[in-house]
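Handing you a structure now.
Note that this complex is displayed minus one protein chain, with the remaining chains in position.
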Amino acid sequence: MNKMKSGRVVLLLLLCWNVANFAVIAAAPQTCPANLQGQCGESEEWKGEFFPGIPKIKYEGPNSKNHLAFKWYNAEEVILGKKMKDWMRFSVAFWHTFRGTGGDPFGGPTKFWPWEDGTNSVAMAKRRMRANFEFLNKIGVDYWCFHDRDIAPEGDTLKESNEYLDEVVALAKELQGSKIKPLWGTAQLFVQPRYMHGAATSSELGVYAYAAAQVKKAMDVTNYLGGENYVFWGGREGYQTLLNTDMERELNHLASFFHSAVAYKKKIGFNGTLLIEPKPQEPTKHQYDWDAATAANFLRKYGLLGEFKLNIECNHATLSGHSCHHELETARINGLLGNIDANTGDPQVGWDTDQFLTDISEATMVMLSVIRNGGIAPGGFNFDAKLRRESTDVEDIFIAHIVGMDTLARGLRSAAKLVEEGSLTELVRKRYESFDSEIGKKIEAGDADLEFLEKKALEWGEPKVPSAKQELAEMLFQSAL
Amino acid sequence: MNKMKSGRVVLLLLLCWNVANFAVIAAAPQTCPANLQGQCGESEEWKGEFFPGIPKIKYEGPNSKNHLAFKWYNAEEVILGKKMKDWMRFSVAFWHTFRGTGGDPFGGPTKFWPWEDGTNSVAMAKRRMRANFEFLNKIGVDYWCFHDRDIAPEGDTLKESNEYLDEVVALAKELQGSKIKPLWGTAQLFVQPRYMHGAATSSELGVYAYAAAQVKKAMDVTNYLGGENYVFWGGREGYQTLLNTDMERELNHLASFFHSAVAYKKKIGFNGTLLIEPKPQEPTKHQYDWDAATAANFLRKYGLLGEFKLNIECNHATLSGHSCHHELETARINGLLGNIDANTGDPQVGWDTDQFLTDISEATMVMLSVIRNGGIAPGGFNFDAKLRRESTDVEDIFIAHIVGMDTLARGLRSAAKLVEEGSLTELVRKRYESFDSEIGKKIEAGDADLEFLEKKALEWGEPKVPSAKQELAEMLFQSAL
Amino acid sequence: MNKMKSGRVVLLLLLCWNVANFAVIAAAPQTCPANLQGQCGESEEWKGEFFPGIPKIKYEGPNSKNHLAFKWYNAEEVILGKKMKDWMRFSVAFWHTFRGTGGDPFGGPTKFWPWEDGTNSVAMAKRRMRANFEFLNKIGVDYWCFHDRDIAPEGDTLKESNEYLDEVVALAKELQGSKIKPLWGTAQLFVQPRYMHGAATSSELGVYAYAAAQVKKAMDVTNYLGGENYVFWGGREGYQTLLNTDMERELNHLASFFHSAVAYKKKIGFNGTLLIEPKPQEPTKHQYDWDAATAANFLRKYGLLGEFKLNIECNHATLSGHSCHHELETARINGLLGNIDANTGDPQVGWDTDQFLTDISEATMVMLSVIRNGGIAPGGFNFDAKLRRESTDVEDIFIAHIVGMDTLARGLRSAAKLVEEGSLTELVRKRYESFDSEIGKKIEAGDADLEFLEKKALEWGEPKVPSAKQELAEMLFQSAL
Partner (left out) sequence: MNKMKSGRVVLLLLLCWNVANFAVIAAAPQTCPANLQGQCGESEEWKGEFFPGIPKIKYEGPNSKNHLAFKWYNAEEVILGKKMKDWMRFSVAFWHTFRGTGGDPFGGPTKFWPWEDGTNSVAMAKRRMRANFEFLNKIGVDYWCFHDRDIAPEGDTLKESNEYLDEVVALAKELQGSKIKPLWGTAQLFVQPRYMHGAATSSELGVYAYAAAQVKKAMDVTNYLGGENYVFWGGREGYQTLLNTDMERELNHLASFFHSAVAYKKKIGFNGTLLIEPKPQEPTKHQYDWDAATAANFLRKYGLLGEFKLNIECNHATLSGHSCHHELETARINGLLGNIDANTGDPQVGWDTDQFLTDISEATMVMLSVIRNGGIAPGGFNFDAKLRRESTDVEDIFIAHIVGMDTLARGLRSAAKLVEEGSLTELVRKRYESFDSEIGKKIEAGDADLEFLEKKALEWGEPKVPSAKQELAEMLFQSAL
């Protein structure tokens, strides 16, 4: 009963995918629709700048009132022995910044950027890529992230899609020059209806194969562009109800898929880090990579530990009931902190809002983890954040990235202050000093059995238990902001 | 900087609104796009049935294994003195059933119904309307609900939109015959980008006026079709952040808007009930009609009490932190229970999933409120519920409605059993019987002052406080399922 | 079957109420239990200071490293034309600070302050009151808040309880001197088992009367001490399940109760403001005063508007799904902002944690509302916040209050900066300026009917809708922190 009437109808409907707030146009009319009467651009040409009137963004310091200047991010300034830009390794997310339409489940697109002609042609894709590089240059960011289907249209066949991708990627390579490269690339395996039951966890074998082919190509392309990482966000790897799902079989398939990707990576000599991006829910009721601990369990169970790290997104963290700081620390102590998707959610909202982080406390905690991790390279901070639907000026794209970068830079400054001042670190160290004793070492070495410990407990009597000094810790933390 | 490049580009983008999970095509190419090469239907003609092979759905009783039969809903059967169909007054939601595409924030459409040709033409709208009436007839439901923009395309101008609407409505009127009519109609004031800041609460005067015009027309049309109610769901009446919002001014505007609607209703002699549909969040961070109590406060504050009732949606109830039963009871005891949007959410999910209710406990509690309310007429149960994105067979539309209707019918049967058996009612009555005394009556009449009560308290000594018997109440409740 | 074995057993059990994290000892052995063998203090005497070694807390400015000094709160400094202390009107919550035991649902008390002797005698109550005033003096706060049963033990009879209360209150009056007074008093109507079904909403008449008597006495006492407000937090006014509850009857009783309280207030000439404190859940599944809008609806429905204001607690706000800022603004625009219970919750935690607020963004938003309200007097900021269970040093009491006061003071400074700088205010004003037109005024006056608006909409064509500039608003906000 679900036979599609006509390939052409499908094509038209697919055109509409750019509506959704994440979605990316995946299939394209290569020619201009009739009702546009030839008004849509069939060339990638664009006269002059994409962002006329917007200069290269400079650091002007905290007292600047200029919306189009950095107040806290000073790329070359050295903090704790490293340049700010090397701590941050900022990246622009192509999908949000250049394919976000402002659509949401209750509304259509609100962004009508001047350079868009309403088509999803290869020509338009190339024009958009030029806009991307102008933006990167003006905002002063050296990394970008992309999905295959963000940057080039999906064709009628996989072969055609790959050809379109190659064409756009060739341009991107040229525009990158020697300075810019992808922080990571990925395959978009969730917008197209074929992926409605998942990609690697789809109940359909053909979909699994299709997804594998897409990953292969996306990894090739990422490698070609010099990408430093490759990400797996399992957009629809999960379930809507257990009643119709064989969860164990789906997870087994997912593991096979990842093993194949690891083998391919090695085969082609791609040196980037493979990253899994946990998310608890949305679009499915349960996403298999729920949180850092769940992803770690999966990697260990299926013998994949050592082959992957994690890409922690703050908004995903809070949706899973954890603070972002918790997820970063969980990843870190499992040796899995690979990259950060820098964004935030609304604390009272139960879905992914992907807002630019503007909270300085949160930013400081994030940077504490990064400092503790000795930096985040070869990962970085990707702005997986989008303009609010109601922010429709071109300059809003700049303002959003500036405040996002400034917030994390301010977080770095505060975190460095905390580290240098040392009181908070000392408070924590002191809490555990009883374990720095001989018996503490015995316990930590796994040499203290229950009988020994019981003997000590009987000997020592009631232990003294000091205050945890939480309010003092909070006072010390706040004093650095 | 936000100048739209060309009306035509906008048109094409607007075409894409049917992607989102609620969204409805609002602007239409009246002709077939070039790339479809004339394949799309320019006529409303459709050969034969829309749902061939699916018979009129009949009641076959609880032992039936037929997916396309009712097991619990027996329209003419009398329960507690009223026919089941008169208790339920079921209604089909045109938008979910005929305009739902399966799109979500991470994916494109998945429904490609055979009768759809990929356009949003008036011809297609009329063909779709015929499908609607075949469906109503086969499923055995006498009411339907619609937004203006669901049933007819938006034109280039308001005038054109109104003309399209009139054309489709004329057909609907004809197809309704004498038996079928709208449970309610409404204006869709949230998909089009002009409504991105709200409609009645938009910061833009022109948008307020546009919304008013749309409501006027939608009320005219609802009246013309014999609709029994008119609904206001404030799709974007709310805010994303208080930092850029004048909440007080926005609420004042909303009240003015409602006063104008009341006046117009009276002027045209529309006898239907005006209904406000509370929802706490989504798409905005805070929707002004958060829950039943919030809406009631608004109505009282602005002198609108008596002019409106509430349309309670179960999924909205749970998103606001209440049980559906709570919201129904709150509406009921405020004299505001007007209609029920019958659906459910996922208890672990923080957004509106609009699922068909299949939980029999929940259905029983819902029906207890309806029975206590003496029925729900002139309201009813509108299935504001949609097929899961992954349910793509035409028969799924029937299966979903059947299980939804059966669940509520089963709830009615269980609730009636509870009412007739009487133990639960008696348990509640007994809990409060100390207030049936003379002093209890004095308190309830507002005649007991603190001095009098203190005197009694001193005289009586420590009060006896019996068990609340919650587990017994739950046992009695479950025994009726 | 629920007969209590012996009054004496009950007494012993009641002694244990101080375990819970809110709870207050309500019934007391007046003599020292046998197993303490005369070690417990039967006199209120206490040698020397309660907080030896802790000086009067002074303002030392942001660069101070002294944990026992203010860095941001400078009581006499003038901000926006008013002294900081007059903006803040800080108050110490007697129950948390002097009766909090550190107990929680999974653990016993952790606070063993030196001045406590383990009894709930009147002598101990008086000694504790002296500690309170030493604390107020050292921390530099002029207001305190209390429940009747916090400050004096519950006796065997209501009469006895009232006598104990009088005795302790007489001492408090003396200790207050001319400078200190209660910000508010209240009756504690939730710890004692008689209140397990509620107080004013109990199913038992005798409990209703007992609660009325307690409120009468608590209001008398608050009036006698010069209290500026009187609070109703309906600790158990709510339900656990609707299955055994007559919600409408309970709400009617609650309204009668409030009417009696209003009458009594007028009769005794108490000039303080009556305050209702909303909370959504906990201890009950549904608390009747869910949030500000729900409380406002209740007041309007029962003709109580004008007699009450609201006491907004930030942690209660977030538990109800709103930001604290939202609840403050909702109260404000309903003319109901009366007092603020200054605390915060954990954004990932689903129960009331009553933490001291240390977040400077939140504090700034709170202070924006207070400034907009023209101050909060005769209300103030009551620290309805408690030490973490694990904070067990006496100095932690000071540290917690200092960081709480400093945070709000820092919030005031940032909010003032925003107000004085003006950009954010201007951004908001400009958003709505289309309504400052003639037609805007007509709408706001309620004089624009649907026909008129439709005419305008047709005339104007598609409205222009500018960007909401949310990211810019967030940038401006952050720049003031």
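We call the chains A, B and C, going by the order they appear; numbering starts again at 1 in every chain.
As a convention for this text, a contact is a pair of C-beta atoms (placed from the backbone, for glycine too) under 8 Å apart; a residue touches a chain by one contact, two chains touch by 3 or more.
Note that the structure is predicted; figures quoted are calculated from it, not measured.
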Touch criterion as defined above, residue of C:86, C:248, C:307 or C:393 at the omitted chain: C:393
Option touching the unshown chain, where C:191, C:276, C:424 or C:468 are the choices: C:191
Touch with the omitted chain, as defined above, among C:108, C:306 or C:374: C:108
Residues of chain C (touch criterion as defined above) contacting the omitted chain: 1-6, 8-23, 26, 29, 31-37, 39-40, 101-110, 112, 114, 116-119, 190-193, 195-197, 235-236, 240, 281-283, 285, 319, 346, 348-352, 388-390, 392-395
On chain A, residues whose C-beta touches the chain left out of the figure: 2, 157-159, 193-194, 196-197, 202-210, 212-213, 215-217, 240-249, 251-253, 256, 259-261, 263-264, 280-281, 286, 290-291, 293-294, 296-298, 300-301, 320-323, 325-326, 329-330, 333-334, 365, 424, 427-428, 431-432, 434-435, 437, 439-440, 443-444, 446, 448-451, 453-454, 456-458, 460-470, 473-474, 477
Missing-partner contacts on chain B, residue numbers: 62, 65, 67, 71, 318, 321-323, 347-348, 356, 358-361, 387-388, 390-393, 396, 399-400, 402-403, 406-407, 423, 465-472, 474-475, 477-479, 481
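Criterion: only the chains that are shown with their structure count from here on.
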Whole-Å gap separating chain B and chain C, where each centre is the average of the chain's CA atoms: 38
Distance from the mean Cα position of chain B to that of chain A, given in whole angstrom: 37
Junction residues of chain C, two or more chains touched: 321-323, 465-470, 474, 477
